[in-house]
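Here is the structure we will look at.
Left out: one protein chain. Kept in place: all the others.
Labels run A, B and C following the written order; every chain starts at residue 1.
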Amino acid sequence: MGTESNWGRWGLDDEIGALNLVDASTTLAALRAAETGQVLSLAQPAGPGAGVPPHRNKSARYMDRNAGDYALGARSPDGFRFAEDTVTLSTHSGTHVDALSHAWSGEELYNAHSAANVRSTAGAKRLGAEKLRPVVTRGVLIDLVEAHGAPLDPSTPIDAEHLIAGYEMAAVEPSAGDAVLIRTGWWERSHGNEYFDLEPGLSLDGAQWLVAHDVALVGADNYAVEVQPSPAGTTFPVHLHLLHRHGVPLIENLALAELAASGRKVFVFVFAPIPLQGSTGSPVTPLAIL
Amino acid sequence: MGTESNWGRWGLDDEIGALNLVDASTTLAALRAAETGQVLSLAQPAGPGAGVPPHRNKSARYMDRNAGDYALGARSPDGFRFAEDTVTLSTHSGTHVDALSHAWSGEELYNAHSAANVRSTAGAKRLGAEKLRPVVTRGVLIDLVEAHGAPLDPSTPIDAEHLIAGYEMAAVEPSAGDAVLIRTGWWERSHGNEYFDLEPGLSLDGAQWLVAHDVALVGADNYAVEVQPSPAGTTFPVHLHLLHRHGVPLIENLALAELAASGRKVFVFVFAPIPLQGSTGSPVTPLAIL
Amino acid sequence: MGTESNWGRWGLDDEIGALNLVDASTTLAALRAAETGQVLSLAQPAGPGAGVPPHRNKSARYMDRNAGDYALGARSPDGFRFAEDTVTLSTHSGTHVDALSHAWSGEELYNAHSAANVRSTAGAKRLGAEKLRPVVTRGVLIDLVEAHGAPLDPSTPIDAEHLIAGYEMAAVEPSAGDAVLIRTGWWERSHGNEYFDLEPGLSLDGAQWLVAHDVALVGADNYAVEVQPSPAGTTFPVHLHLLHRHGVPLIENLALAELAASGRKVFVFVFAPIPLQGSTGSPVTPLAIL
Partner (left out) sequence: MGTESNWGRWGLDDEIGALNLVDASTTLAALRAAETGQVLSLAQPAGPGAGVPPHRNKSARYMDRNAGDYALGARSPDGFRFAEDTVTLSTHSGTHVDALSHAWSGEELYNAHSAANVRSTAGAKRLGAEKLRPVVTRGVLIDLVEAHGAPLDPSTPIDAEHLIAGYEMAAVEPSAGDAVLIRTGWWERSHGNEYFDLEPGLSLDGAQWLVAHDVALVGADNYAVEVQPSPAGTTFPVHLHLLHRHGVPLIENLALAELAASGRKVFVFVFAPIPLQGSTGSPVTPLAIL
């Protein structure tokens, strides 16, 4: 099941991938999912304090100017005072989206763009985070914690059947352009202190089902969306299937407990990443409008 | 005109300010402004390449891993390859929002929170960027380039009368919770190479009018929202009136040309900043849903 | 024992402290300690990989350009290729020197310079690392691992009597301007994975003895020179006695095993820190010329 790839589907120059599946009419239809108008942030706290796997750089925030400077005598002309800061972020820490330049196989990125476009000095000249078009679309929550009665056990694979059951719980049919959010309970269970290793997550079977139904975005409340460890003989096959072959961005480290508690499975989903030029990912604060 | 301040208005502990003015019913009503479903990003390109005033740190992007590593022989188990990067950002560069900890006068921040909460090590323990609740509300474009027939001249003040005229062009009445976006043409005119100095922008008169009408957010396509230089005897009075006295976040460096070209003055406005813990601002990709 | 302080001893403007004790004649005399001409580095590996206590930022190195860029097709005019990088360093990680702005008590730094000189934006306007004059002087190794027959136990205090015995083992008298290096074995024992907590180190008694003998520099192979925890009712008293009251810079995290293995207790000591403007410390590669 599932197409071989989406390469060429939206033209030889395409850098947008499955986000193409959300057009204005999709957005307009999605807005009808709003019932109460309540807006929920699906982002974890970002910056210093956000957990990162050991191989990535921790975030830091440096105060370039703060109240202490005034306490020590800095001038405040006409009473005006201000504070500023600089932050350092791994683009793959906290709640973030993987740009289509993040993962590939062989010499080509998604849509046959040469991998040689991803370099030290210039960063990702193709498929960088600034190409991740913001979208507003229908969101569907697949709540496996609710289905399972508890956070999923380590290394539980999430297959097509779980997704089908999730859509049934949501009482809607899969629709092109959907944003599918998967709650595994990993973040709630691990308190943010565990990363890839042993995380429950999407299997290749599940990813193929999502692609076959033309979803635009896939997100989860774990560190890599997909189940770890990867099945023998494969390495991050879901990343390759979704990002590389089909141009589906992945949103990682979502905060889904509050959304789950609302009881809403279908909602307006807003995706507005920071257009970091040449980056392979971006922090993002996805929203659910209930 | 205008209240003395909003301190205490939403309780002694409030750190949310004028964003409180957007509740679920405001959002639900705002969604009705959507006509076509087209989604526009109002963010300038971010990260390396984004202009910063000379006194702030330039952004940098460092590729922690990229395609060059594979070209040199790095292992790609089962064909899997990836790239990652780290970015450094001044939180007051590019399209960003000023958190309520950014500006104050005397020893107190907005709502009488002690300025001693804004320190080197812990950052902003009160009113940090993580307190900027995301909102979806009605957006109104005040297009002064259209009204003037050209980008505003340097140091042009934008007063209440201009805002009133702008609302008339938009054919709506001001409403509590509105997000008001002011197009001065500064960015288009300066090509991003000029900053505070001499920018046209909001006057204190204009700011007072906005507060009197209970707007939730104010943004502009210049570097500091307000006109520069400040009138004699004042320093950034609009920052103090909006951020400090009334808790109205400011969105700076908006990209408004495409929105202006759409002809739409009223739209659904989406604000979803990154919850950077303890920061005095955050990059943001505001959206207009047409 | 020990003077009350060195404040005013070298003038009211002095920012050099005990490094004043090394003049040209001291250096010329010290050079006579050279016997074989062998040069040893006393620095641990620096940058990424250097251990830092949990409350400090880890170092990072980012390759701005590297061989991978050429493997991917970057131009190499006339065959010329190059690589460059940017590093981020906590100035109190790895082998480093504490500048005299690093520690103080009350409102005044060493020599009555106002603590208000140490701020966010400008850094240390007084007593910054750029004031640490390089010196070449006589070095004396106090090898407590040799004396004890093993690395010192956790929290062992090093008193005047140990220093006296060390000088006796070195068969020289204390002399003004000496650089005294104390080998506790902490680094060798802890493999760089333990920091302040429970480290053996200099006691206030030992520090007073060093000051009474007008040493110019004190270094050790542990993270804070002084014993931890501090005695009840005191907090880093050796830092205050040496840095704050007497202007004696501290060199921390020295690599002393190779020097110890040489059998030499007296040698030419070279101290050439990086003049980081406004920093409170500096990485340094101290040398012993045998």
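Some points to look at:
Keep this in mind: a residue touches a chain if its C-beta (ideal position, glycine included) is under 8 Å from a C-beta of that chain, and two chains touch if they have at least 3 such contacts.
Computed from a prediction, not measured in an experiment: that's the story for all the values here.
Put simply, the missing chain touches A, B, C once the whole complex is considered.
Only one residue in the set C:L21, C:A74, C:A124 or C:A160 touches the chain that does not appear here, and it is C:A124. Within the full complex, the residue among C:P154, C:G192 or C:P275 touching the omitted chain is C:P275.
The chain not shown here touches chain C at positions 23-29, 31, 34, 36-39, 41, 43-50, 56-57, 61, 63-64, 66-68, 70-71, 76-92, 101-106, 115-120, 123-124, 130, 133-136, 230, 233-237, 239-240, 268, 270, 272-281, 283-287, 289-290. Against the chain not displayed here, chain B makes contact via residues 57-58, 60, 63-66, 68-69, 72-74, 88, 115-116, 119-121. Although one chain is not displayed, chain A still touches it through residues 60, 62-64, 66-69, 71-72, 86, 120.
One rule holds in what follows: only the chains that are shown with their structure count from here on.
Each step here moves to a touching chain, and the least such steps from chain A to chain C number 1. As a whole-number value, the distance joining the C-alpha centres of chain A and chain C reads 46 Å.
For chain B, residues touching at least two other chains, in rising order: 63-64, 66-68, 71, 86, 120.
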